[in-house]
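Provided herewith is a single structure, encoded as structure tokens, for subsequent inquiry.
Here the complex is missing one protein chain, while the rest keep their positions.
Each chain carries a letter (A, B and C) given by its place in the written order, and its residues are counted from 1.
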Amino acid sequence: MEGKPPSTGNHGPALSLIGAVKTFGEVVALADGRVELRAGEILALIGENGAGKSTLVKILAGVHTPDSASFMVAGESVVFGSVADSKSAGISIIYQEPTLFPDLTVAENIYVGRQPKGAFGLIDRGRMRDDAAALFARLGVRIDPDRVAEGLSIADQQIIEIAKAISMHAQVLIMDEPTAALSGAEVDRLFEVVRGLRDEGAAIMFISHRFEEVFELCDRVTVMRDGRHVADHVTADVTIEELVLEMVGRDIDQLFPKQEAETGVVVLDVEGISAGSVFRDISFTVRAGEIVALAGLVGAGRTEVARAVFGIDRYEAGEIRVEGRALQSGSPQEAIDAGIAFVPEDRRKQGLVMEMSIQHNITLTLRDSLARFGLIRRPEESAAADDWAKRLQVKAGSMRHSVATLSGGNQQKVVLAKWLATNPKLLIVDEPTRGIDVGTKSEVHRLLSDLAVRGVAILMVSSELPEVLGMADRILVMREGRLTAEIDRVDATSENVMRAATTPVEVSVGA
Amino acid sequence: MSAQEISSTDIEAVLATGSRPTLMTAVKRLLTAREFPVTAALVALVLFTYANNQLFLSRQGVKDLLLNATIVILLAVGQSIVIISRNVDLSIGSILGLTAFATGTLFVNNPDIPIWAVFVIVSLFGALLGALNGLLVTVARVPALVITLGTLYVFRGFNNLWAGPTQYFADDRPDAFGDLSVDTVFGLPIITLGALLVVVIVAGFMGRTRRGRDLYAIGSDPTAALLFGVPVGRRVFLAFAVNGLLAGLAGVLYASRFNSVGATTGNGIELDVVAAAVVGGVAIFGGSGTVVGAAIGAMLLTTITSSLTTLRVDKFWQQAIVGVLILAAIAADRIVKLRAERRLQTSEAHHG
Amino acid sequence: MKSSTRAGEANHWRRLTSLIGLLAVLALVAAACGSDSTTAEPASDGSAEDGAGSGDSDGTSDVNDLSITYIPKQLNNPYTNVVLGGGEGGAAEAGFEGIAVVGPLDASASSQVSFINAETQAGTDVIVIAANDPDAVGPALQEARDGGAKIVAFDSDTNPDFRDVFISQVVAKDVALIQVELIAEQIGGAGQIAILSATANATNQNEWIKFIEEELASNPDYADIELVATVYGDDDDTKSFQEAQGLLQAYPDLKGIISPTTVGIAATGRYLSTSEYKGQVALTGLGLPNEMRPFVKDGTVTAFALWDPAQLGYVAAYAGRALAAGEISGAEGDTFTAGELGERTVGEGGIVIVGPPTVFNAGNIDNYDF
Partner (left out) sequence: MAETIGRSGQKADWVRLALSRDAIMIYAVVVAVLFASLRLERFASTLTVGFLLLDLIPVLLIAMPMTLIIITGEIDLSVASIAGLSSAMMGTLWEDGFPIWLVIVVCLAIGLIAGAVNGILIAGLGLQSLAVTIGTLALYRGLALVVIGDNAVASFPAGLTSFTTSKLGNTGIPTVMIGVMVIVIMFAVVLHLTPFGRGLYAIGSAAEAASFVGIDVARVKIKLYVWCGGISALTGIYWTLRFSSARSDNASGLELTVIAAVLLGGVSIFGGKGSITGVVAAVGLIGTITYSLRLERVSDVVLIIVTGTLLIVSVVAPRIFEVISGARHRRKLSTQLAVDRSAITTHTRSTAHRKEE
């Protein structure tokens, strides 16, 4: 550990893990994990995808037992055989994807395995409910402790996860990308709560891909790369560029290499579509060579509009035309036939068939065109898959391996390959760089930009403001199911986008 | 389970005062409980049959209804524990057969054996068979449907091997044992009272103990349960073992109630038992439903047979009606769920 | 790159174990086959001995290595077991070299076919079968006959086209009459009665029921007896039990039940003896004395009937012997000697009657053990 940074807490580390090794079969997930958390301090853990962060978190959580490690909690050497061991050591984890039980009530979700007991050792439901209500009151949120978790927004689910951590009086709180699915205001509220916990003496580890959050919230930062610990810094003493260099091990030339593209004819023409209370009266166009971003808070209806355009969801009123031809509502096949491609937000569930081979994933969109007399031509299929994998530089052992063996970034490339193979006129990308590493992120951005130059119309849904500002020719802002602003690239600032996303403004939206 | 029903004003009231839900919400809760449709169907069926034939609810009639339901209730309660944990046990009929025959064997080979000892030994035997299922499912981490389909065959094979053509009859067993399913207390047969006690205990276990709630958590989301530190393997194992135990108990009661036990006892009952749990509102993919619902479901399915006979409905229609009932139960459950979802969506949209 | 290849190998190893596992199971099967062929031998030894002991059957000395296989409706059924016990004894006495019993574990219509096929292939000389369905086994039996086998139906007949003789318990009408007689006696000659049968397709049951109905309709002595329902317990203990229950509830004035099947009568007996209907509702039919003894003793049942099931199997063995030896062809009027039971004659339609039914009651039931 180079240059011991000044400690904000006044005693030894609350948790330290040194020399952690973890392998899965032949895959080395963690070769030298090292992390040190101190009470009253927030540590950021950053690294590309596949750097070993999640494995490290799972070791701290007791999900995985390291093959070897020196592991101390509160000054005592520990070995976790199970999640329960980790919990009883005062470690609480908030995972990237909230892990609530949809059928259980909110209160029970908070107290699973620790429900307060009453008479005869039976669970005291009343007390459990009251305790949960008290927790929410403390966090200043309104969630009914008695409702089932199914159907809660992601933000509410994160709040419940935090309430759970608080209720456990956790000495160590680890948050694995808690903000990935949150909107700005929700992030602010989360940070407030986290700072409060820190001030009460908790040791907190915060994992994020968003540098601005790291700098805003964290006291120190630990960088990992390829399963190894790379460096520790005090946040105030380091710059984004330095961190990126350490994470990637090489220079990233440009984060958002936006090229100027010539805009052509109107490819997508959306006219006054509505779907219940989800979105209302949405009209916009996307031209060839143009990147249009749909911005707004999570839950504003952006993804829903994108899904409706692609035919996944139905809409009631209005019309969607591609190159002047009207599309039928609710038919993805027709959208695909019309030349639309869709890279969905949830890669694992919507973008890929995880158990299928890389090859078959890529050719999934081509399955009909690769067939002759109704039968898929195998050699042509391999050729097409190899070609697209090469074009997008997918790094894989064998095209026949399951796509689950790839890193997040490479998986996203497979999704893109799959869709680009259809030679689309309009590419819809929903959170194209969520949860992928910095290196691949810039590759994806360059790719989108290239496509625009080649005349593809691109509709991008993104929660990352820098991405929106950096990539889009035009920004459409949504709020509560309505379009509230249309801002040109030259006029766009984070302020006016955020204002349109958060406050009701009288903006007339022209097509 | 019915929290969706509570309007936002109720939420605020609860939050503000921290008080228990009001009478109104309690009534709403009752009406939207998963057990409500099946209970209503049962009540309607019984009343309708009674209106047509008063004998249906005579002393003997009630006793018969209860006795018929008793064994299926025990099996359905056990099965629902397993289903709630997102598993299934198809070997239940074979376990029932083995344990019923074990009961007969015990009495024949040890005429002086105390009855309670038989209950204990055979229930433990059932638990052992259930534990074997649990072990295979949890240790080998393979789907319960495949494993228990396998043990369905294996257990049945061993039952045939063990029993051969031997059957034990009612008079091979002490009269006091047979009387358990004859004598009544306050008009309720003793074994039914026993089964009710089991339902209460298991309902308490599933609803009000941490282990029981863990099973719901596992069924709701097994991955989350693992991340949560719920000892998934141990809990699922427990579910199978308890299911086996209850099947063993049902086996003993079967021997008390029916005339003969032999190689074919319990064949083919597994799907009826799963059907009873499903009709009683236990979601086939785990996480929700209650054992009380399953018990009522079992009661409904056994009652419908008696009721159709009593009503002199052509017996050929009976099975078809049972089928329609099962379909209606799952469709009703789905509709309730869809409506609740829609309500949630709109309410969320309103709150922004 | 390397790692993935190695992971692949691990996968192969995993598959190799499946192979080993499968082979282990196959070995188990092999062991099962092996063990059985050894157990089959002592049985035929025994038969040879017995055949020598009872050397009084004169005409059969020229055919000495005949084989006989019994295919009952279902294995592991107590009634069947008594029948088969008689059959195996008879076959040994009649001098069969190879004696086997095979059959399904469930009594479904089609389940007997593959057993018949296997016997056809084994070149069994005599197949004795109690058909679950008179027609379903037909084509398979025909194939067996084409291969030279003699077919003896017993207990439950096949379609007459497919067998040489049928060894019937008794004259079907006698069985029906005796049951009507018993029930009339027990209910005092008037009132509602019902029938609880086995499966809806059972040939023998349906024939008896037909005769019972005819007798009730035609005999003026039974004018006051009304047959209100026929229900089917499928020869399943639980089902029969509940059908009995349903009958009593649906027909509150029911005076008596006839159950012409051993499973049905025992289940009904059990229900009656544990309910308030005990002593109120009469029960008779065809039952095994060992199963019915407690119900006769406790007063639930006054009297019931049955032939000696063992004789069915016994006579079937001798009939098979005579057919295989070419002594009889199954035509009406043929006669053969059925061991200690003496001479039997093939009646109309190739039916051989074994003997009159016995009525069992509290006075004589302890004299029987089957």
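By our rule, a residue touches a chain if its C-beta (ideal position, glycine included) is under 8 Å from a C-beta of that chain, and two chains touch if they have at least 3 such contacts.
Note that the structure is predicted; figures quoted are calculated from it, not measured.
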Where the missing chain makes contact, among the chains that are shown: A, B, C
Chain not shown: contacting residue from B:A224, B:V274, B:I296 or B:V336: B:V274
Touch criterion as defined above, residue of A:L122, A:I154, A:V234 or A:M399 at the omitted chain: A:M399
Selected residue (touches chain absent from view) among B:V27, B:L145 or B:I201: B:L145
Absent chain, residues of chain C that touch it: 1, 3, 5, 8-26, 28-30, 32-34, 36-37, 40, 69, 75, 100, 102-106, 108-110, 113-115, 117-118, 120-122, 133-139, 143, 159, 199-201, 232
Residues of chain B (touch criterion as defined above) contacting the omitted chain: 88, 90, 136, 140-143, 145-147, 149-158, 160-161, 268, 271, 274-275, 278, 283-285, 314, 316-327, 330-331, 334
Hidden partner chain, residues of chain A it touches: 19, 21, 23, 25-29, 31-32, 50, 67-68, 225-228, 230, 249, 310, 312, 331-333, 335-336, 342, 344, 346, 349-356, 360, 364-365, 367-368, 370-371, 374-376, 386, 389-390, 395-400, 405-407, 410, 418
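The rule is short, and it goes like this: only the chains that are shown with their structure count from here on.
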Residues of chain B touching chain C in the complex: 53, 55-56, 59-61, 63-64, 68, 160, 163-165, 167, 169-171, 178, 181-182, 258-260, 262-265, 267, 305-306, 309-312, 315
Partner chain A, residues of chain B touching it in the complex: 1, 3-4, 6, 10-12, 14-15, 18, 20-21, 204, 207-210, 213-214, 216-217, 219-221, 223-231, 283, 287-288, 341, 344-346, 348-350, 352
Complex interface listing, chain A residues touching chain B: 61-63, 82-84, 86-87, 93, 95, 99-105, 108, 112-115, 121-123, 125-126, 130, 133-134, 136-137, 142, 144-148, 150-151, 153, 276-278, 299, 480-481
